[in-house]
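A short worksheet on the structure shown next.
Heads up, one of the protein chains got dropped from this complex, but the rest are sitting where they should.
Showing chain A:
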Amino acid sequence: MDLSSINPVLLVASLMVASTPILLAAIGELVVEKSGVLNLGVEGMMIVGAVCGFATAVATGSPALGFVVAAIGGAVLSSLFGVLTQFLLSNQVATGLALTLFGLGISALMGQGYVGVRPPSSPRLDLGPLSDLPVVGRILFSHHPMVYLSLALVAGVWWFLRSTRGGLVLRAVGESHDAAHALGYSVVTVRFAAILFGGACAGLGGAFLSLVIVPQWTEGMTAGQGWIALAIVVFASWRPWRVLIGAYLFGGVTVLQLNLQAAGVAIPVELLSMSPYLITIAVLVIISSDRSRAALNAPASLGRVFHASK
C-alpha cells in the first residue's frame, strides 16, 4: 500500500472532470422538476447525446460540433417525452422509464459502426502562464471548456430561478399549475421549454462522457449516471449549488476510491465501489434532513398531469 502515490492536485482536477456529466444532467433535470415535470428518462437522453456527439465529432472532426449535436439530440429525444406527457397527458413516470429504455436501444443501433473508433481529441483550455501555475493552474485553469460551461450553467440556473421573471414563472408553474393557468400563464409552453433544456443538458453530459472522459463509444456506457443525476436533484432538495456539491462529492469519492484501489488499500473492492453511492446519499440526506424545509423547496405539482379544462 502506498498512499503517497495519490496526488491531491490531480485528484481534485480529475474529480471535476469525472463529475461533469452528472452535473450537467442534474442541473438540467433540476430545471425540469422545478417546472413540475418528473422526467425519468435522463439516462436515455444522456446516452443518445453520447452517441450523437460521438458520431458527429468523428464525421466532422470537430468536438465542438459534436457537443452541439449532442445537445440537439438530447433535446429531440426529450421533446418526444414532452409531446407524450404535455399534449397527450401520458403518465410521466411510465413515459420517462420508456424514454430511458428507448434511448438505450436507439443509441446502441446508432452507435454500431462506431465501436472501437477513436474520436478527435478535444483540447484543454490553455491560458499560458495561468495554466502553468502550480496547483491552482492545474485545478482551475486547464480544464476542458465543458467543465467551465457546466459551472456556468449551475450559476446561470441559480440566478435565473432566483432573480428573473422567467424563473419566477417557472417556479410558479411547478408549484401550482392550476393557479398559474388561472393567472394566464401557459403551463404547457413553460414545461415544454424546461423539458427541452433538460434534454439538451443531459445530451451534453453524455457527449462529455464519450468524447472527453472515456473517450470512445461503447453500448450502455452511461452505466447508471443518469439515475445518479436524478437522485442528486432530489437529495439536493432542488437547489442548484447543492446539486454541484452532490455531483462533485459523487465524482470525488469515485475518483478517490479508484485511486485507493490502485494504491492497494486493504479494504474490499466491493466496499470501495459502493462508497460513492453511500457517501453521496448520506451527506445529502443529512444536508436536507429538515423535512419541512425540504418539502418547502420541492415543487408541489411535481409529476402531476395538467389539463386546462379542470
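Criterion: a contact is a pair of C-beta atoms (placed from the backbone, for glycine too) under 8 Å apart; a residue touches a chain by one contact, two chains touch by 3 or more; residues count from 1.
The rule is short, and it goes like this: contacts and distances are computed from a predicted model.
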| item | value |
| --- | --- |
| UniProt protein name of the chain not shown, from "Aspartyl/glutamyl-tRNA(Asn/Gln) amidotransferase subunit C", "LLM class flavin-dependent oxidoreductase", "Protein arginine kinase activator" or "ATP-binding cassette domain-containing protein" | "ATP-binding cassette domain-containing protein" |
| Residue among A:V9, A:A59, A:A152 or A:L168 that touches the chain left out of view | A:L168 |
| Hidden partner interface residues of chain A, rising order | 165, 168-169, 171-172, 175-176, 178-185, 292-293, 295-297, 300 |
